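Shown below is the structure under consideration.
Removed from the display is one protein chain of the complex; every other protein chain stays in position.
To keep things simple, chains are lettered A and B as they appear, and every chain counts its residues starting from 1.
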Amino acid sequence: MSKIIVKDLSKNFGKVNALKNVSFEFEENKIYGLLGRNGAGKSTLLNIMTNKLFPTNGEVYVDGENVCENDKVLSKIYCMMEKNLYLDGIKVKEVFKWSKVFYPDFDVEYSLTLADKFGLKINKKVKELSTGYSSIFKIIIALSCNAPIILLDEPVLGLDANHRDLFYKELIANYSERPRTIVISTHLIEEVADIIEKVIIIKDGELIMNDSIENVLSRGYAISGVASKIDEFIENKQVIGVDTLGGLKTAYVVGSLDKSTVPNDLEISKLDLQKLFIQLTNA
Amino acid sequence: MLVNFEDEKPIYVQLSEGIEDAIISGAFPEETQIPSTTEISINYKINPATALKGINLLVDNEVIYKKRGVGMFVSSGAVEKLVEKRQVAFFENFIKNMVDEAKKLNISKTDIVKMIERGYGE
Partner (left out) sequence: MRILTSTKYQFSRARKSLIIFYGILIGVSIAISILNNAFSPGEAGSSNSIEMSSVIFIFVTGLNSFKSEFNFALANGVSRKTLFISSLLNLFSIATLMTFIDLIIGMIFSKISEYNSLFIGIYSGRYGTLKYTAENVLEGILWSVVIYTVVAVIGYLITTLYYRLNKGLKLTISIGVPVFVTIGIPYLDVVTKGKVSYNIYLFFAKALGIYNGASNPYMAVLSGLCAIAIIGGFTYLLIRRATIKE
């Protein structure tokens, strides 16, 4: 039971509208990808969802309760964010210990196992960790705290390929064992494309997509071939973008495809999330 | 079992085809256990729901069956069934494409037959 409803959410920083009247729902126990270009409003959204910021307008509800200043609801969410929130000289293992106090379902043993797997030194002070290990430290808390909602803001920042691989595997193992709502905000789309079940895309503070990956990818196709023939084919179709390379052209088309109408010398391929994202979020 | 996620087919279809390949090749013999959905999703870093969908495709086609509380097993007769299915798909997937490509490259029917004979000879 951890449904999140974002309702008419707006946030202004001075004259900048970071979020513009955004409304949508997170279904429970699914892995979401929250995608958007830098400055699109992803972190602002996550910060409002965990009441680290106050919205200019609108509300966020978890299981029907407003998150604003609500201990009960806030304790159901763990948000890993880019910023380090452990300012004084607290040590990694002390944070694990205290996390158990604040999140009673926190699994200390599991956190220590993970620390060992990632090679995180638990006697180090949090503020002395490198960017990569700071991410790892926060990932471990997020995976161990067993809150019904986990928000991950750029979780693999500074992680090398091995650690990223380990993280994704642990995330899936963890999720398989204890399904819960997970939101991964990232710009490394290719890496999460197969892991996420749902995708939310934000552009300039506005929601432009909230759908399952499968729907999104089956909603359109890419078609490539000689430019003139492509132009002919895409006439009257909803094209979200084109790539041109010399006389060749690839068009990204939304809509169902009737294969019998495709000329023999044009090639059809499926959309991939990264390409789709780039086409949708290009200015 | 090799799954190439760059393919244009949906991942769950690729996954079920990958398992089919493993069954045909004998990597997963009949009446033996195959990896669990969780193991598969962790190994290939894919969403468990996607993995389940791929597995269910095979369960629905009775290629594999579930033993409660134990896991999933390859059905007896699965290899024969799959080979038959693949043979039917062979024309659609390979012959048609081959002929299309051959036409594009102006390769005649006799040339194709020659090539096939050469292929078998090697």
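Keep in mind that, in the parts below, contacts are C-beta pairs under 8 Å (C-beta built on N, C-alpha and C of every residue); 3 or more make two chains touch, one makes a residue touch a chain.
Keep in mind that what you see is a predicted model, and the values were worked out from it rather than measured.
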Interface partners of the hidden chain - shown chains only, full complex considered: A
Residue of A:74, A:143 or A:202 touching the missing chain in the full complex: A:74
Touch residues of subunit A, complete complex, unshown partner: 47, 50-54, 69-71, 74-79, 83, 85-88, 90, 98-99, 101-103, 147
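The rule is simple: only the chains that are shown with their structure count from here on.
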Subunit A and subunit B: spacing of chain centres that average the CA atoms, whole Å: 32
Subunit A contact footprint on subunit B (complex, rising order): 5, 8-11, 37-38, 41-50, 100, 104
Of all residues in subunit A, those that touch subunit B in their complex: 30-31, 165, 168-169, 172-173, 175-177, 194-197, 214, 217-218, 264-265, 269-270
